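Only one protein chain is missing from this complex, and each of the others stays in its spot.
Letters A and B name the chains as they come in the text, with residue numbers starting at 1 for each one.
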Amino acid sequence: MDILIKGGRIVDPSQDFDCIADLGINMGKIVACGSGIKEKANKVVDATGLIVVPGLIDMHVHFREPGMEEKETIYTGMRAAAKGGFSSVATMPNTKPATDNEGIVKYILTKTAEKPLINVFPVAAATLARDGKQMTEIGELKKAGAVALSDDGDCITNSALLRRILEYAGSLDMPVLEHCEDPVLSGQGVMNESIMSTILGLKGIPAASEVVMVARDLTLCKMTGSRLHIQHVSSAGSVELIRWAKSKGVPVTAETAPHYLVLTDDDLHSYSTMLKVKPPIGSKHDREELIKAVKDGTIDAIASDHAPHLHAEKDVEFDYAPFGMIGLESSIPLIMETLINPGILDFKDLVRLMSLNPANILGLKGKGSLKRGADGDVTLIDPEKEVVLTKDYFESKSINTPFLNWKCKGAPTSLFVSGKQILKDEKIIG
Amino acid sequence: MKELWKRKDLLGLQELSSEEIQLILDTADSFKEISLRAIKKVPALRGKTIVNLFLEPSTRTRTSFELAAKRLSADTVNISASASSFTKGETLKDTARNLQALKIDILIMRHSAAGSARFLADILDASVINAGDGAHEHPTQALLDLFTLKQKKGKIKNLNVTIIGDILHSRVARSNIWGLTKLGANVTVAGPATLMPVGIERLGVTVCTDVNKAIKQADAINILRIQMERQKTNLFPSIREYRDLYGIDLEKLKNASKDILVMHPGPINRDVEISSEVADSSYSVILDQVTNGLAVRMAVLYLVAGSAAVLEVN
Partner (left out) sequence: MTKRQEKIIRIMEPDQLRRVIMRISHEILEKTENHEDLAIVGIVTRGAHLARRVVDNIKEIEGINPPFGILDITLHRDDLDISGTREMHKTEINFDLNEKNIVLVDDVLFSGRTVRAALDEITDYGRPKKIQLAVLIDRGHRELPIRADCVGKNIPTSFDEKVRVHLKEEDGEDVVLLVKQED
C-alpha cells in the first residue's frame, strides 16, 4: 500500500467510527481503516495526537476565475483550500462571464487540471447570465461536470421560474442551491438592521429579507419535491422555518458560514469593511440559534462562502466596500477555537458538517467517508496546534478577513487528496 | 482645575463624556463674545490650515465652519464635490493622504457615508471634525442645539425635549439623543413609524407616533427637515399628509407649554414640517441656533487645535 496513516484518532461518522486506529491508502483509494494494520506501506505517516477525518469539503467558495483573476485564481483558491484542510470545494458561478454554459464549466475543470491540488466541483448558474430570467441548459451543464445549480450572489426572485428550475433540475438529480434574499427588502442596506445599524447610521438589511425567501423556497421545495439547499443561513428566523420544514419531510438542506457562528453585528462598531458580508452578520440571538441548528442537524453544513476582494476595494467607506470575506484558511481554526474547544461541537459534528453532509448534498461519490473504497482524501487536524492567523498564514490572493491575527488552537496540518499528500506540516507541497 | 480636551478628533457625541460636552459648551460661551467685537477675529489659530471637505451639498454648516475658522485666524480651503463623482476619480483615502502631504492641521468633513469621518481620523495625523457622516452623527449641530437650550432654559438636566420627524435618516437626531441623554434631559422621538429606526428606544428615549402627545409636556421641540424625496420610497404617503399629521403649526402648539422652544437644524421647509407662523414666532430660536453654531464651532476648532500639545505631553 502507498500510505499508512498510523495512530491517529479516526473520526468518520459515515461508518460511526471514532477511535485511535490506522488508515491505509493505495492507488488513491482507502483500502483499510482499523487498528493495528500490519501491511507494509511505502510511506508511513505518524498521526499520533492528530484527528484523522475524511477530506473536508467546502461547498461554497468563490474562485473568481474566469474574469476576476486579480482577486483569486483557481490555482490560488486551491492553495487556500489546501491550507485550510479542504480536499474538495464547490465553486460558485458568479464568474465573469457567469458559469452558465458548458464552455465555462470545462474551462474551470481544465484550469484545475493544469496544476492540480484539490478537487474543484463547479456549480453552474441556474439562469442565463444569472439574471433570473431564463433557465440554463441544466442537462448539458451536468454532462460537462457541474454538480449543482445556483445563482449565488443573487436570489432567483421569480417564483414561477424557481418552481420550473426545481422541477427540471430535480428530474436530472441536480440540487439547487439558493441565495435567499429579497433584494427589494434589502434595498441599499449594508449591515443587519438592528440597534447597531441605528447607532452606526448604516442602512440596515432586515433579517426578514432572508426569511421571506426561505419561506417561499421551502414552500416551492415542498410543492415540487425536488432537492433544495439553502445557502449561508444567517438568521434565527430562517432556522426556525427550516426546522419546521424538515419536520414535515421537505427535502431541504442548509448551510451556514463560520462568521455567522463566531461574530455578531456588535462587532461592526469599528465600521470595519472586512465585516461587510451578505447576508449580513446577525445579532447575538441569531448566532445562538445558528449554533443550536448546526448542533441539532437543522443546518447540515458549514461552508466558508470564501469571497476574495482586493484590499483597495475594501479600503473605502463602509457603504462603498463590496460584500464578502475570505474563509478557507480560517474555517477550521475558528471552529476549533470557538466551537470545538469549548465543547459546543465535537469532531463527529465537524465531519458531518464539513465533509459527510456536503458530499451527500452535492452527490459527490467516494467523498465524505473513510470506508474502504472511498477516495483517498484525508485531512489531519492537530487539535493542540496553536496558530496565529497572520497575513502569511493565508494562501489566498486576497486578504479580506476580519480574523487577521486571531489566535486559535487547532488547525489542519496535513491533507491527502486521492492519496497524494498536498499539505504537510501546514505547508503546501503539492 | 477643569479637565483639558484630549481628543485629536471630534467624530460624534456617542464617545464623549458629559464632562467633555460641558467643556465644549463652556468654551463656546467664551467664544460668543468675539462675534460682537469691532474686529471679529482672534489670532488663536494663526498659521493653522483648515480644510473643509464637503462631499455632500451644504451651505450653512460649511459657511459656519469657515467663518469660525476665519475668526480664529486660520487659513481655510474648501473642497466641495459630490461623493459619487468623487469616488470615481480618487478614493477618499488617497485624497486624505494628499491632504496629509500638504500638512493640513484640521480636516472638517461632510460625507454621505456613515463612518467616513472615523475612517479618515484613523489615517490622518490632522484633527478630523465630523460635519455630518451619513445617518451617523453631526456632533456640532447637536452641540449648538444643547448650547441654545442651555442659553434659553438655563439648564439641560431634566428638560423634556422632543425630536420630531425623520429620525431614521437623521444624524442630527442621533447626536442630539447622545448629547441630551448624557446631560440628563428626557428625550422623546416622534414621527411616523416608518421613519423610526429599529431599536431606537434602547438609546434611552421614548418613542411616540402621536406628535400632539409628544409635544404636550415638552420644554423644547427640535423639528427635523423632511426630505421631499422620501415619499417616493413609500416612507409616508404624501407631503400633504405629513404636514397634516406631523407638521408643527400654531394649532398643534396650542396644547404645548407657553414657553416651549422651537428648534430646527435648517434649512427649513416652510409649511411642510414647520409652518411659517411657527418658524417666525416668538417660540422659534432657529436664528439663535445659527448664531450659537458659530461659537460652538470656534470652540471645537480651538479645542482640537490645542489637543496636539496635550497629546504630545502625555
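The definition used in the following text is that a residue touches a chain if its C-beta (ideal position, glycine included) is under 8 Å from a C-beta of that chain, and two chains touch if they have at least 3 such contacts.
A quick note: this is a predicted structure, and the numbers were derived from the prediction, not measured.
Seen in the complete assembly, the chain not on display touches B.
Interface note: of B:Ala44, B:Val207, B:Ile239 or B:Ile268, the residue touching the hidden chain in the full complex is B:Ala44.
Touching the missing chain, out of B:Gln14, B:Thr27, B:Thr162 or B:Asn269, is residue B:Thr27.
When the missing chain is restored to the complex, the residue among B:Trp5, B:Phe119 or B:Tyr283 that touches it is B:Trp5.
Although one chain is not drawn, its touching partners on chain B can still be listed: residues 1-2, 4-5, 26-27, 29-34, 37-39, 41-45, 72, 302-303, 305-310, 313.
Note that in this section only the chains that are shown with their structure count from here on.
Averaged C-alpha coordinates give centres for chain A and chain B that are 45 Å from one another. Across the interface of their complex, chain B is touched by residues 193-195, 197-204, 271, 312, 315-320 of chain A.
Chain B meets chain A in the complex at residues 14, 87, 91-93, 111-116, 118-119, 133-137, 171, 174, 197-200, 202-203.
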